[in-house]
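Yeah, one chain of the complex is gone here, protein chain that is, but the others are all in their spots.
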Amino acid sequence: MDASLTRSIFDVLSVTSILVLLVMGMAVIVGMMKVFNLCQGEFVLLGALTAYLTYEIFGSVLLGILLAPIMVGAFGLLLERTVIHRFYANPQGALLATFAVGLIIREGLRTTMSTQASPVPAPISSSWVIFGATLPVWRIVIMAVTVALLIVAAVILIKTSVGLRVRATLNNPELASASGVSRKWMYAWTYATGSALAGFAGAMIVPLQTLYPNLGFDNLITMFIAVMVGGLGSFAAPVVGAVAIAVPGSIMSILINPVTAQILIVLCAIVFMRLRPNGLLKSGM
Amino acid sequence: MTLLVATNITKTFGPLVAVDDVSLTIDSNEVVGLIGPNGSGKSTLLHTLCGRTLPDSGSIKLNNREIARMSPIRRARSGMAIKFQLARIYGQKTVRENLLLALQAETSLIGLLFSRTRHRFDSDIEVLLSDFGLEDFVNVKAGELSHGAQQWLEIAMAMARKPALLLLDEPTAGMSPAERQSTGELITIAAQKCGILIVEHDLGFIRSMCDRINVMHQGSIVAVGTPSEIEKDERVKEVYLTRV
Amino acid sequence: MVIKGRNAAAIAIIVAIAAASPFIFIFGNDYITGTLTRILILGLLVLSVELAWGQTGMFTLGQAVFFGVGAYSAAVVAKDYGITDVIAILSVAGFAGLIIGLLIGAFLFTGRRVSELYVALFTLALAYAAQRLATSWSAIGAANGIPGIPFPTLFGLKLDSGPILFYLALVVFAIFFFICLWVVNSQFGLTMNAIRDDEERAEFFGYRRQTIQVLVFTGTAGLAAVGGGLFAITEGFVSPSLLGIALSTSAVLWVVLGGKGTFLGPLLALAILQILDRRMQDAFPQFWPIAIGGLLLITIVFLPKGIMSIPQVLRERKSQRVLRHSAPIREDIQ
Amino acid sequence: MKRKSMTVGSRGALRSVALLATVGLVLAGCSSSDTASETEAEATATQSETTEAAAEEEVDTSPIKVGVLTDLTGAFGIVGQSNQAVAQFTIDEINANGGILGRPVELVIVDSASDPAVGAQVASKLVNEDQVDVVIGGVASNMREAIKDIIATRGNTPYIWPASYEGNECTPNVWNVGAVPNQQVDPVVNRLLAEGKKTFFLTGNDYLYPRSVLAQVRKVVEAGGGEVVGEEYVPLDITDTSTLVSKVLASNADVLFEIIVLPATAPFIQGVVDGGFEGEIVGTLFDEAINGIIGTQADGLLGIQDYFATIDDTFSRDKVAEFAAAYPDEAGLFSATFNAPAWYRGLYLWKTAVEAAGTTDAAEVEKTMDSASYDALIGGPASMVPGTRHAQLTMYLGQMNADGSVTIIESLGSVVPEQCG
Partner (left out) sequence: MSNSDGPSVEPNLVVSDLTAGYAAGPVLFEVSFSVPAIGTTALVGRNGAGKTTLLRCIMGYQSITAGNVWWNEKNVTKSSPSQKVKSGIGYVPQETPVFPELTVRENLLMGLGAAPKKSRAGIDMALDIFPKLADRLTQKAGTMSGGERKMVGIARAILGQPSLLIMDEPTEGVWIGVVDEIQVRLREYAREHAILLVEQNLEFALDLASKVLVLERGEIVLQGTPEELADQEALKRFLTI
């Protein structure tokens, strides 16, 4: 196998794993809770910001990666209890409200940052040479973490009682409360988990994308398209959607060029969304 | 004359057979009842008749025209009207506007744009208002009407286009006995103009209204007959009449 | 009767602007007239969002796409083909909007019903793709857009000063404002509202829901495109941001702040924000963009029907204490 | 019922009129205050004309207004804030040395918020409401395109465009004082070709500036016997450049000429360097401000600019030290990529032109600016090349260091712009 083919395969895997990592939080909030969370990108941004701050203050990005899910999760919890919970019966309101929240965070960071973009180094900056191709270790770490997180998420959702309660609440909230699950806190914690996952993803990818105010928003549309292509109603569907977007997208940008690839992917996704509004994983009504 | 002939309707949701090879007929000017416990499939059957869902197999003929695969819009235009279980009226609009909405449904879009039929339907609206006892509420927002009046308004809207067949989904749900009686009178009047299918919980109401009753249980029609025949049917007693 | 009231308000607005306009000649300068002109032009975009979303329930987060299509087609016609006649330019712009609107509307609204949120996300993705496309397309200036669009002419007369362009915008706005009012107050408007309030019910009455939605969507696209065309010839430039997410969401923001379902509220919100915007941006450059987000959030949470509902909310607060008559019993039915 | 809805309706109408009246008042308030200052300005203007005509020795002392239009907020907010500081610094210096034509200079600063539509609005404010004598500003080319007609054509006001850009801006009243592609590209590409580096990979974001610069690179490379082995553009808001990095690595080119703007610059360069790219990496956007963002991977990059902090020019060094003392917050942002030298240069060239014309009148300045020239500038002397609307600039080839500093490899001397010929 030659170096450039290795690199191409690696790129496809890397781009895909990054998108899957980014989409996981969204899979919880948009996929499972069906809250059209337009500030999901800003959760990613806040995670990235946490990593940047711990790097600036304590000199450690790793600390930021550990702290990001906690900080952003706490923020998500706060946001749910103050704003989001009012809009479960009014998804349109949720969409607008989260847009407003995203705007505030984005512009808030823009006015406080003193550079256009701030670099955050990867905790591991070395490379491995595989089949003659030099591959950055941090991207390999992201792949591994993404796969691990997927497995953990699946195990938690399917095997544990917490996962059962979450699925039950999202499936039939009223009956879940009749089984002793506090609907209020289950929704709040689920939303917080989705935020925490996004925050974690933000801290993980910021070394590859640098910190800038539009970091989240630039990723948002792709994330949403992944969810819509995958379908709503489960955790798995948006993840599948992310793979379905990222793999052809990155292959096209290798074979054709990134500009055309991006436009083609968006257009194909739009057409697909119309033809199969329920997404890849669900057929029919 | 036979108005509606539904034959061998089957509708499944996954492994669940909601309607299992059901056949049903309605004659013009006949009031037919469809009863059965919750979950017996009567709602699904109604939905396949009105076009909300398409049946997996079977044929539905309205005035000898096959409508089983038609959209609700085309069914409405072929003379079918429906009153939903929960009154679905336009709460933000006045009673007059609601009736106008029902009446103008087949006015051409250009006609609508130039409001050509705004006053052409005035006399129809007057008739509907007096038929359904809504004269005093003509400029009241429909959402502010009492529960019973909302149901009547919806029946009035369904009757506005002079349909050949009227489907009524639980027309007396949540009504007081007085309201129930008025509803019965309205349906009796309506029955002179069209065939009616009533889906109901309330056996008493069905018994007093219907010429013929279909009893559904677990996706099948287990008995058809006049109210007195139905009351005597052992099978019906077994599934249904042990209940109040 | 209600209609009369609405029309009275509309006439009042136009008359008030017209009555105030001589003062613009006397006291104003091109900046002030320019701001007013822009309010009128963006007003057309706001009207189109209100028609589509507020009146017909089609939640469009990408209406700027049509505004941009209008702007770009006007720019190309005026600059590359040298056609400067206002009526010709605006016709071309409007027509381009209608065609694109028809294509997208037909794609979205024929066939299976789609939810309001689906329409929102779809149009949002569309705005993203459109801006993307315009940014990369060198034939229409790519990221730089098209500058130096010549002043428009009317019957050979050059419309080349701020006040004249203002009057041009005023006339165009007034025409379309009255058309919108006329449509909404017609039986067709009643039908639009019926589809907004309960699509399925309308279908069961026999309304051709798909046709009506496509028609209205196409119409609003044309309306937005005329606004875009007007923008191109009065401002003299177009850029890809005109058909992107930012302007699309701004238009929705004005409608939300003003009150969905009314014409006056969104226009008022647009006017107030446009006038405040520059002043506030200069006074609090760091704070103002955040404040806009905060304002939107507060409105959505506490005033979901916008500023136009303030009197209504206050009235309801009062009347809530007076308990209503004992209405008939209603069980919580399924 | 009828009556009720009627009253509600007309009350609604009344309410709207009242609201409208309020809006009107706000507007009127704005306009009246504006008009006051305007008529005043007009009065002084006519007064000055008449007095000038009557007695030539009498001096006009009303302030000259310089409009500063830049992106104080939005995507380019950081650049805009630096621009504002440089403008203020320059004008303070001019005023301290007696102003222009003996008149004090005053800045009118507006924020174009990184949005061309906003830029058009505030440009109109500068020209029509504040009636400035000149406008300087804009960060990105789309801003220039949006505002230039409003200022230069419709507003008949000189407009100074202080940024390196793609070229071809030849509108009357518009003066370009930044570098154009041939000034940045030709010297460095020729030098690399001479060193025996023959294969070039070109890449940039998908918009006009990178495409124009890279077209120039291709032209020079092909004329000099080199070969372009790859040319690839990426979207402006790209978040992951890994596929592009792989293409660069696979090309094994001798030279990578790249114009990838922030925020993707750093990840891209890091990817290429860490991936083991062995050729030279050249760009028109490398300087001290960007090195800090790229990090240690910046080591060895080649950049070509009209100014680096380490140039061997005491005047420039002293001036920048003065600036840093006056604006400590913006000190680190005084760089070529933030257009700081071009702002300084533009204002002084215009000053020279006004002094030559003896008036700020646009038509007169249009004649004198054509050949304006000034030596005491940051980055070295500059002069407008007559008939081109562009400036002849001193260019430098610098090599970036890991610590963010720049080592000057070669001072390329004054390079002539090939524009508007």
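Should a chain be cited, it is by its letter among A, B, C and D, assigned in written order, with residues numbered from 1 in that chain.
Here, a residue touches a chain if its C-beta (ideal position, glycine included) is under 8 Å from a C-beta of that chain, and two chains touch if they have at least 3 such contacts.
Just so it is clear, the structure is predicted and the values come from calculations on it, not from any experiment.
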>> Considering the complete complex, identify which of A:N90, A:T112, A:S126 or A:N172 is in touch with the unshown chain.
In response: A:N172
> Which residue, A:L164, A:I251, A:L267 or A:L280, contacts the hidden chain when the whole complex is considered?
Replying inline: A:L164
> Of the listed residues B:V22, B:A173 or B:C210, which contacts the missing chain in the full complex?
Replying inline: B:A173
> Which residue numbers on chain A touch the omitted chain?
Replying inline: 160-162, 164-165, 167-168, 171-172, 174-184
>> Give me the chain B residues in contact with the hidden chain, please.
In response: 13-16, 37-40, 146-147, 173-176, 201-204, 207, 218, 238-239, 242-244
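Rule of thumb we're sticking to: only the chains that are shown with their structure count from here on.
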>> Rounded to a whole Å, what is the gap between the Cα centroids of chain A and chain D?
In response: 37
>> Please tell me the distance, in whole Å, between the geometric centres of chain A and chain C computed from their C-alpha atoms.
In response: 33
> For chain B, what residues touch not just one other chain but two or more?
Replying inline: none
>> I need the residues of chain D touching at least two other chains; which ones are they?
In response: 2, 5, 73, 206, 235
> Which residues of chain C touch chain D in their complex?
Replying inline: 1-6, 8-9, 12-13, 16-17, 20, 23-24, 27-32, 34-36, 38, 132, 135-136, 138, 141-148, 162, 235-237, 239-242, 246-247, 264, 268, 271-272, 275, 278-279, 281-282, 285-286, 288-289, 311
> How about chain D: which of its residues touch chain A in the complex?
Replying inline: 73-79, 206, 232-235, 237-240, 242-244, 246-247, 249-250, 262-267, 271, 274-276, 292-295, 329
> Where on chain C is chain B touching in the complex?
Replying inline: 183, 186-188, 190-191, 193-194, 197-198, 200-209, 211-212, 215, 327-331, 333-334
